[in-house]
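Before we start, here is the structure in question, set down as structure tokens.
Only a portion of the chains appears, each positioned as in the full assembly.
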Amino acid sequence: MKRWQSSRHIATLAWVAVMIVLWESGAWFLQNVLHDNMQVQKLPYFHQVMSTFFTHFGSLFADAMLTLSRAATGFVCGAAAGIAVAIVMRFSRFIGEMIFPYLIVLRMLPVLALAPIIYSIVKSQDAARIVLAAFITFFPVAVNMYSGLKSVDRDKLDLIYSYAASKRETYCKLMIPSSLPDLFAGLKIAAPSAITAAILVEMFGADAGIGIKILNSLYYGASSALMFWASVLTAALLGIFGYAVIYFLEKMLMPWQKADGKEEAH
Amino acid sequence: MSTAYKLQIEDVSMVYRGQGGEDITALKNVNLNIRKSEFISLLGPSGCGKTTLLRLIADLLQPTSGKIAIGGLSPRAARKARQYGMVFQSPVLYEWRTIRENICLPLEIMNKTREERKNISDEMLEMVGLSKFAECYPFQLSGGMQQRVGIARALAINPEILLMDEPFSALDEFTRNKLQEDLLRIWSNTKKTVIFVTHNISEAIFLSDRVCVLTPHPGILSAVIDIDLPRPRVDDIRDTPEFAALLSKIRKCFAGMNE
Amino acid sequence: MLKRNNLANQLIALLFGLAVILFWQAGGFHVLLRLRPYQLPLPNEIFEAFIDNFDVMMVHTQYTMTEAVAGIFLGSGMGFLFAVFTAVVPRWGGGGLKLVTAINAIPMIAMAPIMNNWFGMDMGSKIAVVTMFTMAPMTINAYYGLTHLRPFALDLMISYAAEPSAVFWQLRLPNCLPHVFTAMKINTTVGLMAAIVSEFFVSHHGIGFELSTVLKLSQMSLGWAYIVDAAVCGILLYSIVSVVERYAIKWHASQR
Amino acid sequence: GCGGTKGTGDSAKGPAKVRVQLKWLPSAQFMGFYYAKEKGYYAAEGLDVELINGGPDLVSTNQVSVGAAEFGIANLYSVLPFIEKGHPVVEIGQIFQKSSFLLVSKKEKGINSPQDLAGKKVGAWLGSAEFPVYALLDKYGIDKDKDLTIVKQDNTMDALLNGSLDAASAHTYNEYLVLLKAGLRPEDINVIDLEQEGSGMLEDCLIVNSEWLAENKDIAVKFMRATMKGWAEACKDPEAATEIVWKYLDAASNNKEHQLNFAKEIAKLVAPSGANAAQMLYLDEAQIKATQDLALKYKVIKKVPDKVYDKQLWEEAAKSLQ
């Protein structure tokens, strides 16, 4: 068991190592074989990005925390709304069928296009931020949760039905725990998206944040290209962090799940 | 007079829709009246509609035609009044709950206090011999152990009507005999109405006041046999000639049917 | 009986939508949300803008849909293959799974300029963005479906010493189909969104290209016509997935 | 009441709060405001000014119109359609006195005069700054829909550098400098200067929510006065201004040398004829009319709105500054 765990870590490290080697050789290839004058923008050397990353670590970290806090607020609101709506839709088949198509319509509205109108409705940058980030988080959570709620075993439903459990209890004790795996699959998609959303919202102006770093470094050209990549890297790390939080939450909340991806005995 | 019965099944038929849209008649014109505190067994070969009938009574299915009344109530009303305790044919445990938590599920729903839950679940775990496994999750239990959890869960709430679908089929003879006796003890103490599905004829005789024999395709209630053995019944009763007579009488109901 | 119920529900859903539109047309939203007429156009204005610009809109719509559909197929396909890889060799795939989710974490707006540099300013770069962002939802969902099997289902296969290919085709694949459809549903929206957002950068065609311009110029009616257009495209893609789902997994609990 | 009564305060009760929506990322482009705030000009007028950063997807005019800010910075030509549609905004000062707009191309693309743009891929900032380009094309009889491909340009110059664009829009103060920093020499770049071509349209101007203005004229005058002083001082000493701007910037993703060059270019646009506070933000009616005419011609607006600008505030402020 232990051995297996550590070999898994080694595999992750191997992946990272392979990616870095590929990255470095790609950059080298662009620079020295293709003589691409856009090499720095297209694919700067990984070690250069890392060196920028560590040189400006303090500043990147501060911005990352800012973006993370915005993302977290949006994520929590969006996920909560997603869960709630999925429950309401499953709760009443009627409501579900009535609002589901409109939910899709709503989701299809391009967020960036909606921003001006949201700004004119809520009139506060902070509130607009949360609404927009929540909007993006909402859908994967709602869809996954809804499909989980719809797949509950007939027998398990019959059991609690035979106790004439109230709807509330049916949801608390059966529907929700039984859809937790699906919900978590949705949350795993949504958590990194929430970071994306927070950064997206920074395009509407903010004092600081990873998005602002990305914007600045794009605006001022090649000299900031490394900073751009370092910021993108930071953003990706934030996303991984979000994913990891959900992953551990899942392991914590669902002890009955046997170790997933159990190895086959072929 | 009709109110003398706890359960009235009148001309009940159940037709499922098959894959190709064709009809599968699971039950046809079943009539049965069950008195309060009666112990009834439903006996019949595989696929004859026993589970279907139990599910109709429990309001988990609606009959295609006919009517079911539970002490004057509709199955729905009786269910809402929480008169039912049900043991399913498969254990139907919630995999996110430990064994104890599974047994406590209906107790929580019926708003028992934490202490009551603890006491009742302890008692039930003891009865089905799983005290040591209280904090295990279902996947850690053997098939028979899981089935016993299902039984413990149904008995925990002390319902007015106990619907049991082949509860002992996965159990060995000794465990089974012990639980049969436990069930009879509980039944005689609490005067529940029990509807017990089984395919084991001797089990049906040992437990029941009456045995209802169902024959398949479509499921028809072909005989209702009174079991006038004295109570309390103990294990030795199985070796009496009366018992043997009933056994062969019921066997005969099925004879010829099996081809 | 169930059939008729469905129909009635759909009718009510339709009526609900109509009611919302009527409320909007009567200026209800403007009162409710305290909006000025120019901040939110009325349905009839949107409709007129739609009619007036129909030909141009269809050109842009086609462009964006092409990007989205191509990217969704590429991304979902790659994501699925990755999930398969991870399920087959969990030891190696596990680390890769983290990398795929890392890609999902890169903000679209940072990816668009990079992709423009790599693949030019035409469709290629937009398809690349869509591909990247539809990968993770598929990978995560498909991996879940490939590995979370019913108790003993895998044991059965093992007892046959079934080839890994048989385990895959006969067990893992059907078991993960419902999850693949969930992912495809998410990807229709993610994909369209990614296509539109990447057109907000260097571009010369597409709904996102038009939308970003038109809205900034305060041409709200036309902007909303494009918003409605995008929504219709999304629903179209979503419905296609739903219909395929209904036929592909009619045995699944969610379809009964 | 959706106007901007919020954010104002009785001067008796401490400083009046005023919000200014910038049109873009913090940079030397707004150095006059930072200068005035940092040097206490606003405080001296009894104002507490908040400068709100913009971004690529933010429409500053919209923010002013909905009351998220009292004042805003925007291109005059993009404000016009908002005013036409009835948004409660009005121009009260012109920050840039002339256009900074260039069309740049690499020498090897052979775009030596505007006529050569035909058949090329030309970048324009669609939605915010495309009209000067259209005006130029029109002047040379090039049909923007048929004779060339207009491409939506992002906030980088990568597309020009990697060759997917033949010509790109640029401001003297940033994009042109970015090209130089990317390694191009001035002689490698062909430049079409729209100001020289007579297609330049007025850019950064100061707008205000007119509903708020109706009740807060005195505050607006104070704000104007401090702002004009800020701009005058900043233009006189771009080095000092850059130091002040730097405090508002994210040091990690900015470059001070670039900001200084940036500031110097801005100074040329804001104070082309000397940095006299009373002449800052001057509203040149002829130039405004020229911009309106171009906007009308290229269908940015259908007709010239009744009231695009309000000169009264500037006059009051300028008077007290003399």
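A few notes on this one:
Every chain is named by a letter (A, B, C and D) in the order it is written, and numbering of its residues begins at 1.
Note that a residue touches a chain if its C-beta (ideal position, glycine included) is under 8 Å from a C-beta of that chain, and two chains touch if they have at least 3 such contacts.
All of these numbers come straight from a predicted model, not from anything done at the bench.
Stoichiometry of the full complex in this file, given in the displayed chain labels: A x1, B x2, C x1, D x1.
Everything below uses one rule, namely that only the chains that are shown with their structure count from here on.
Set against the Cα centre of subunit D, the chain with the most distant centre is B. Per-chain CA centroids place subunit A at a distance of 49 Å from subunit B. Put simply, the C-alpha centre of subunit A and that of subunit D have 36 angstrom between them. Multi-chain contact residues of subunit D, defined as those touching 2 or more other chains: 57, 59, 62, 66, 154, 156, 158, 162. Across the assembly, subunit B contributes residues 139 that each touch 2 or more other chains. Pairs of chains in mutual contact: A-B, A-C, A-D, C-D. Those residues of subunit C that touch subunit D in the shared complex are 34, 36-39, 112-113, 116-117, 120-121, 199-204, 209, 212-219.
Subunit A contributes residues 7-8, 11-16, 19, 38, 41-42, 93-94, 97-99, 101-102, 104-105, 107-114, 116-117, 120-121, 139-140, 143-144, 147, 150-154, 181-182, 185, 188-189, 192-193, 195-196, 199-200, 203, 210-211, 214, 218, 228, 231-232, 235-240, 242-243, 260-266 to its touches with subunit C in the complex.
Subunit D contributes residues 22, 25, 52-59, 62-63, 65-68, 154-158, 161-162, 174, 178-179, 181-183, 249-255, 258 to its touches with subunit A in the complex.
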